[in-house]
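All protein chains but one are shown at their positions in the complex.
Here is chain A:
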Amino acid sequence: MNAAPALIGYTAAVGFAAPYLLLRAAWPHRAPALAAAVWHALAVSFSFGAALSAASLAMPAENLHAGLVGLLHACGLDVGAGQPNPEVAGRLAVGVPAAIGIALMASFAFHVVRARRARSEHREAVDLVGRHSAHLSATVLPYDVPAAYCLPGRGPRIVISDAAVRQLTPEQLGAVLEHEQAHIAGRHHLVLAAVEAFYSVFRWLPLARHAREQTALLLEMIADDRALRSHSHEVLATAMYEMATARTPKGALAAGGHTTLIRLKRVLGPRRTAHPALWASVAAAAAMVPLLPLLVACPPGLG
């Protein structure tokens, strides 16, 4: 019994069909953290699926019993019987999955390190140019447009323009700072680096493209929800509106601009959370999805 066709079919479904199903679903915007977890689970599942597909293609006669342990066992010890060139097949069966794993790890490390370097340079300059406000727990920069962003990671900073401090009400300012604080506390930069890494390895894959875009939006929604815990919907929405419309777009259509609109409609719309039963089943599915390729590789009862 060869698992390769089933594995390839499964991997293709995760990489090409699953993102469209998830994009069409209504619940992700009601449970953004869960949805972000599902995008990640799909990415992990696809990576496992691709690695196992490569392994089973390289060893068509082997049944990959007992998952990864079986894979290593099969490659290390049992390769040979009836194989035209067992050594090459064995090497490929280990080499290709290993290459996929190493590429993903290296890409993640690269993104984390590069972003950290960019942030620390930026932070150094912000500390020289801006004035730290102990009252706001933020660094204020002289800039005549209301705007705010954060530098997450080690030695985090929230940077806000003095125009924002002047033009926003104290409540609006509080909501904006709370939103940025949520990004820092939630270590959202690592989540972004992970989807960015997946995207740089599987650039052509619909799953990679959508996971990257959707995760960025879902992280904003998570931060919005955090701000809504202590601020009203109107306050957050009007703060977002003030800041989104103050700047004149450079170029024809500002990239990602529509995501602000999606967030605003969500903040203003009726407050809906995902049904607990739906939430629980999706969470269970998200936990299972990364393991599915192993089940496909080794159908119970056949191993």
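Convention: a contact is a pair of C-beta atoms (placed from the backbone, for glycine too) under 8 Å apart; a residue touches a chain by one contact, two chains touch by 3 or more; residues count from 1.
Keep this in mind: contacts and distances are computed from a predicted model.
Choosing from "(2Fe-2S) ferredoxin domain-containing protein", "ABC transporter ATP-binding protein", "sn-glycerol-3-phosphate transport system permease protein UgpA" or "BlaI/MecI/CopY family transcriptional regulator", the protein name stored in UniProt for the chain missing from the display reads "BlaI/MecI/CopY family transcriptional regulator".
Remark: the omitted chain is touched by one listed residue; of A:Val176, A:Ala211, A:Leu228 or A:Val296 this is A:Val176.
Touching the chain that is not shown, out of A:Ala193, A:Met221, A:Val235 or A:Val282: A:Ala193 (per the contact rule at the top).
In the complete complex, the residue from A:Leu141, A:Val235 or A:Ala274 that touches the missing chain is A:Leu141.
Interface residues of chain A with the unshown chain, by the touch rule above, are 111, 114-115, 118-119, 122, 124-130, 141-143, 145, 147-152, 159, 161, 176, 179-180, 183, 188-189, 192-193, 196, 219, 233-234, 237-238, 240-241, 243-245, 247-250, 253-261, 263-265, 268.
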